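This is the structure I want to talk about, given as structure tokens.
Complex shown without one protein chain; remaining protein chains in place.
So that you can tell them apart, the chains are marked A and B in the order they are listed, and the count of residues begins at 1 in each.
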Amino acid sequence: MIWQLDLLILSLVVICAVVTIQLKDLLGASVVFGIYSFLMCLLWAEMGAVDVAFTEATVGAGVSTIFFIAAILRTTRRSKD
Amino acid sequence: MRDIHEHSAGEDLVIKTSVRLLVPFIQLFGLYVIVHGHYSPGGGFQGGVILGASFILLALAYDLKTSQDYMPIWANALLGNLGPVIYIGVGALCAIFGGLFLDYSALDVLIPLGPVEWRSFGIFLVEVGVGLAVMSIMLLLYWNLSSGGALDEGL
Partner (left out) sequence: MKALALLATLVTGALLLYGTRDFPAWGDPQAPASAYLSPVYIEKAVEQTHVPNIVTAVLGDYRGYDTMFETVVIYCAGMAVVSVLRRNREE
């Protein structure tokens, strides 16, 4: 645990979460959500929970981003609100 | 199985060639993650997701038909149902052979390996079940989401 690295990753996590909510372009939002998942993966790996980090990298960043993109392809790319 | 070169019209050659070269290695890595979960980070869930992602990558670079050539719909459904059946079947076998449900050391009467070795091997059997289920469900989710349920054309 290096607290400087922790602070950097956690602030980036918060920034990514806010950007994901605020973006009107849903494709961009899903890509930023992938970045969020990778940052969480980095956080888990840094805390020593390598199995959780592995799951987060494969499921959160890999497959769920593709699912979001596939769902956007079949619905609409612009958010209404 | 159709020849993979038939699908080369109007798509990027670099992406297709690199994906064709990458997919066997991704699948090998997925199998490694499942099998080597006893000794390193990983296990059935992560390895299953990696195996499913390799087929999703095929569907992204080519089309859904190509991924269905490599993993037919009926085989995918069969494997997806087989996964939970393996898991619950191993647990039920333990109960049938005199132990508690999911107490793998009870399977020692079936093949005498020793109770402790059976606990290790039972974990492996269960991880294989989880991997099969997760692989097919991930692929099934992608097929249905990207084609709107028709499973014919998608991304």
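Details
By our rule, a residue touches a chain if its C-beta (ideal position, glycine included) is under 8 Å from a C-beta of that chain, and two chains touch if they have at least 3 such contacts.
Quick caveat: nothing in here was measured; it's all calculated off a predicted structure.
Where subunit B meets the missing chain, the touching residues are 37-41, 43, 45, 80, 83-84, 87-88, 91, 102, 104, 116-117, 119-120, 122-123, 126-127, 129-130, 133-134, 136-137, 140-141, 144-145, 148-152.
Within the complete assembly, residues 1, 47, 51 of subunit A touch the chain that is not shown.
Criterion: only the chains that are shown with their structure count from here on.
In terms of their C-alpha centroids, the spacing between subunit A and subunit B amounts to 24 Å. Residues 41-43, 45-46, 49-50, 52-53, 56, 60, 138, 141-142, 145-146, 148, 154-155 of subunit B are the ones that touch subunit A when the two sit in their complex. The touching residues of subunit A, counted against subunit B in their complex, run 50-51, 53-55, 58-59, 62-63, 66-67, 69-71, 73-74.
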